[in-house]
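Only one protein chain is missing from this complex, and each of the others stays in its spot.
Then we have chain A:
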Amino acid sequence: MKSNTLNRKNPLLSIHSFLMMAFIYIPVIVIIVYSFNDSRLSMSWEGFTFDWYLSLLDNRNVMEALKNSLIIALTSTIVSTVLGTMAAIAMRKLMSKSKGAIAGLLYMPIVVPDIIMGLSLLVLFSQLGLDLGKTTVIIAHITFSISYVYVIVSSRMANMGNQLEEAASDLGATQWETFRYVVLPSIWPGVIAGALIAFTLSIDDFLISFFVAGPNSSTLPIYIYSSVKRGISPEINALCTIMILVSVALIILAQWLLNRGNREEKKTSMLPF
């Protein structure tokens, strides 16, 4: 309500927000529109076509990159969701003074610039003599995804309160049973939302993958980057459009799951970034 009255009173504000939105979304819209352009050049509009989406399917390199991206995203999502959730649970139980410091360390990968993450992981892998490939990309993705899962799951847990757990132990549930039948079901939406975010981040990540990728581990973003040098073909636009749609769908799903869980408590929480 409040924002409505504000809007009516101040046309400048709506103009401002409109311009901001345009600034953010025009490049994305251009990519989507030109993925349907019936011309090999991105410059001029020559008619509508789905051909670029079809030719993507025939392109062995794109399919290989897609396969790599999916294997990497699935594996890193599963591992980081388990580890991130475990971290969130452990941190809640932790009473020590160092809690703040440890939480800070868990947040760190979100704040550290990607390029530094990528470089330090690369240095680490070559020190360990690990061959660059899918495994190193997966490890790298797990590293940064854990933080995001942790943040989402712990914000979900903060809403939960201790009463349920205490009641469960009073009624004779073991620690494991409390976790399995009380804690887990109530943080479940957060866990799934965390997993979806981890998956999206892994599919989209370029910089960190770029540093630690080797043979047989080209992901879609890396493939797109190396294609641009050849001139941006509508095929690349089509690929980007698909990636945008998948990412947006996953983010919306994650947001929806987080809020559905919250609705009973009449609270809405936004993803923290």
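By definition in this document, contacts are C-beta pairs under 8 Å (C-beta built on N, C-alpha and C of every residue); 3 or more make two chains touch, one makes a residue touch a chain; residues count from 1.
As a convention for this text, contacts and distances are computed from a predicted model.
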| item | value |
| --- | --- |
| "STAS domain-containing protein", "Nitrite reductase", "Spermidine/putrescine transport system substrate-binding protein" or "SGNH hydrolase-type esterase domain-containing protein" - which is the UniProt name of the missing chain | "Spermidine/putrescine transport system substrate-binding protein" |
| Of A:32, A:56, A:91 or A:132, the one touching the omitted chain in the full complex | A:132 |
| Touching the absent chain when the full complex is considered, from A:106, A:222, A:240 or A:257 | A:222 |
| Full-complex contact with the absent chain, from A:71, A:89 or A:207 | A:71 |
| Selected residue (touches chain absent from view) among A:79, A:146 or A:254 | A:79 |
| Positions on chain A where the hidden chain makes contact | 40-44, 59-61, 64, 71-72, 74-75, 78-79, 82, 122, 125-126, 129-136, 138, 176, 211, 213-218, 222-223, 225-231 |
